[in-house]
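What follows is a set of notes on a single structure, which appears directly below.
Removed: one protein chain of the complex. Kept in place: all other protein chains.
Presenting chain A:
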Amino acid sequence: MLISCGQQNQSSNGALSSSAAEKVYVAPGEQDEYYAFLSGGYSGNLTVYGLPSGRMFKEIPVFSQFPTSGYGYSEETKPMLNTSHGFVPWDDAHHPDISQTNGELDGRWIFINGNNTPRIARISLSTFETEEIIEVPNSAGNHSSSFITENTEYVVAGTRFAVPVPQRDMPINEYKGNFKGALTFISVAPETGEMDIKFQLLMPGFNYDLSHPGRGKSHGWFFFTTYNTEEANSLLEVNASQNDKDFIAAINWKKIEEYVNNGGGTKIPANYAHNVYEEETHTGTTTMKKEVLTVDPTKVPGAVYFLPTPKSPHGCDVDPTGEYIIGNGKLSADLTVHSFDKMLAAIESEKFDGEAYGIPILKFEDIMAGQVKSGGLGPLHTEFDGKGNAYTTFFISSEVVKWKLGTWEVIDRKPTYYSVGHLMIPGGNSRKPFGKYVVAMNKITKDRYLPTGPEMEHSAQLYDISGDKMELIYDFPTHGEPHYAAGCPAELLAPKSKKIYRLDENKHPYAVTTADGSKVVRDGNEVHVYMSMIRSHFTPDNIEGIKVGDKVYFHITNHEQDFDVPHGFTILGQNTSELLIMPGQTKTSVWEPKQVGVWPFYCTDFCSALHQEMQGYVRVSPANSNIELKWSLGE
């Protein structure tokens, strides 16, 4: 028989339940020890959780319109979703990464990639708002992104799909040798965080799957896993699995940086959006950029090498010391670990095993540090605890395997429920991991929770990794499809989390910063309502003289200066969404009334004891009426 009998089973569950419960229990009024930021995958957004409680605190809209706050619907935030393909109100968000200084988390910003229409976003970790989105030209399926170097010099975006560069009309079956794989290094301004494409390395047309920066001694290098080195353009599940080994591409970005700083590289025409949201004006603006600097890897000797790695490696992870580069061969049972020191020695002695498109291939045997033979199936991703251990997820065998760096010995394995993708240890991809918990993010939920029809939220499992053996202590649902996550100690962010926007710093051109500053201004068929709100009324709350066919801009400023007192705004027949306006903030909603009548608006956020009284009316007259524009409060 495979299990022990009922009663015995119950009692041992009971004993464990209490100790696991103590480990994850955060009492009412108490706060969590860690923040965790889980990508929302196809929700396009980023969710904020607490660990160990698994409580969700917030969903931060990034690449998707979000009616809850009006992100992507308000006039100020619509520009954030502009691209060279027009307004794209959705994306597939994958890999969040927190900014670092000296290889340690510094908690200034978190970056995340949009896969589908290639973009990188930067989110402030004091306002928890998306501040910037830059489109990545010449890229497609922006998957080996958005990983940052150890002083946040660059956020890196690698293309999954090779494409013609520049894009052009050509037969698909001429892919081989003609398509390119662009690896984009986006500089991050040290003070403001503002992103700018420094250069694009135009690599051979492989698929660049995942990446991580070197750290410590390997700082200055970046490593990308590849698959489809066969350069197949159809039925990849067969044709991209013909080679026994693909490559990890090792890029010496410092060398390329030096090359471009000395005038190297070729500027080519491009067209991509750069969207920046300013905190002072509460407004986003789009600039279309028209040029990008490209680098041919063969023109920079000593900058790019290929490390042969078995079986279409997926995750590409670098240990906290920077010595080990781990290729997780997803169609293999084993992990391949390369040594940075051995790689340098092989480069030094020029021991190459041929080349691909002019890029030297190192010899597998010369650079390999070891192989982890775990017996698991389908390794995907590895993180580190800072105590010399690594933790790898196995998709097919649904487990997390703990193994030792250097000896490659398997120390422990625990099942996940079910089919785990990424895992996350707070700081687990930096020089200083906080090795107390690992979160496993699973793709399949099935029976973990009460069923909710065919579609279930994905499940995550929390393991205590403070001991020799991992212990599963909690199970919680996530939102969207969490691919990767980033986490950090609560004390890094909580003290500097913004509470209000100061009204006297509000530079929005339509802001109303004084109680008597409200007005309504007509400009042809455009009407601008300069409105303010405070508990528990709008100023003005009666507006007449609006006509069918007008385009009415409600510019609304929240006059509260009190933490956590937002107000909402909506009006009947609004074709966008509500607005949720933070204290001291101004947001704008456009309303185009189509019917004559008297239409109410109200506050959507339960703000006060007199919340239900926080309302007003707009009188809409026929297009040809002569009703004069007037507005009032309390008349």
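In this text, a contact is a pair of C-beta atoms (placed from the backbone, for glycine too) under 8 Å apart; a residue touches a chain by one contact, two chains touch by 3 or more; residues count from 1.
We take it that contacts and distances are computed from a predicted model.
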Omitted chain, identified by the protein name its UniProt record gives, among "ABC transporter ATP-binding protein", "CxxC motif-containing protein", "NADH-quinone oxidoreductase subunit N" or "FAS1 domain-containing protein": "FAS1 domain-containing protein"
Per the touch definition above, residue among A:Lys78, A:His143 or A:Lys443 touching the missing chain: A:Lys443
Of A:Asp296, A:Glu471, A:Glu544 or A:Glu592, the one touching the omitted chain in the full complex: A:Glu471
Given A:Ala20, A:Ile110, A:Ala346 or A:Ala440, the one touching the chain that is not displayed: A:Ala20
Candidates A:Asn45, A:Ser398 or A:Asn429 - the one touching the absent chain: A:Ser398
Touch list for chain A against the chain that is not drawn: 1-7, 9, 12-13, 15-17, 20, 237-238, 241, 311, 331-334, 375, 377-378, 395-398, 414-415, 417-419, 443-444, 446-448, 469, 471-475
